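One protein chain is absent from this view; the other protein chains keep their places.
Entry: chain A
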């Protein structure tokens, strides 16, 4: 093997034992070998040389004996490759930890079981059957500061609930702070439960299924071709057309139907020029209208004649005859105002 390496002008392969990698940057094919087999053979030869070079360094490393065989500790790899994930950021200190650091408070190791004065036994610090549990207290003595109607047991429970809520809030704040930096612990995720309330202070309206179905159609109308050629998702129904449904006549007329266009223009012209006016005019309606108008006119004339002479006289005697009730007043004034 050594003879072959000496024939090479420069032996220096780049060997990276940490990756079991060897690179020969000096080899080149001046002319491609004629057959595939020769090419493969030459590649394998060169490959063998490189692998031998790596093995030289590898087997000379200090090894320890193991059950399966000699174990070697590999040196760290020299070829730098990009990471797959970002570098983990160090956790920021929580508010309590900062306070403790400032004050110099040390962490104390806590015992698993604690002596419970109430029952006189050893109990665990938290969880089922714990020390200082609320349900173990038989009597709470009343103090001067207590209000009369307050249940002290319920008050204890409320206080505990408040403390727990406060602790949860603080925990959330600490996690939010960590999330801001990007150093959230791997098993925790923060999820938003609702969007922020802005402006009108009203919660966002929930969109119904039908409305959602129409939204795509509405958006499509703003495209150049009115959404006609948009690619549809599987299962999407065609958009419902809004507004009037117009029907247009075909450009090329079919034979045997007659000219529809001619009919259309004829009807329009007839309405305008009124060729057969008896078809256009509704005589009965015209007569009623005339009669109603005439009657209105005659009524007006009569009212006007009667109004000026007896308007005030009508009002006064009527008031005297009727009983004194509040409602009658406006009624009588209405009668006087008749047209």
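FYI, a contact is a pair of C-beta atoms (placed from the backbone, for glycine too) under 8 Å apart; a residue touches a chain by one contact, two chains touch by 3 or more; residues count from 1.
One rule holds in what follows: contacts and distances are computed from a predicted model.
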Among "Ribosome production factor 2 homolog", "Large ribosomal subunit protein eL6", "Acyl carrier protein" or "TBC1 domain family member 19 isoform X2", UniProt-listed name of the chain not shown: "Ribosome production factor 2 homolog"
Among A:106, A:145 or A:186, residue touching the chain not depicted: A:186
Option from A:24, A:94, A:177 or A:214 whose C-beta touches the chain left out: A:24
Missing-chain contacts mapped onto chain A: 1, 19-29, 32, 36, 39-40, 42-44, 46-48, 50-52, 54-56, 58-60, 63, 66, 68-74, 77, 79-88, 168-169, 171-172, 175-176, 186-197
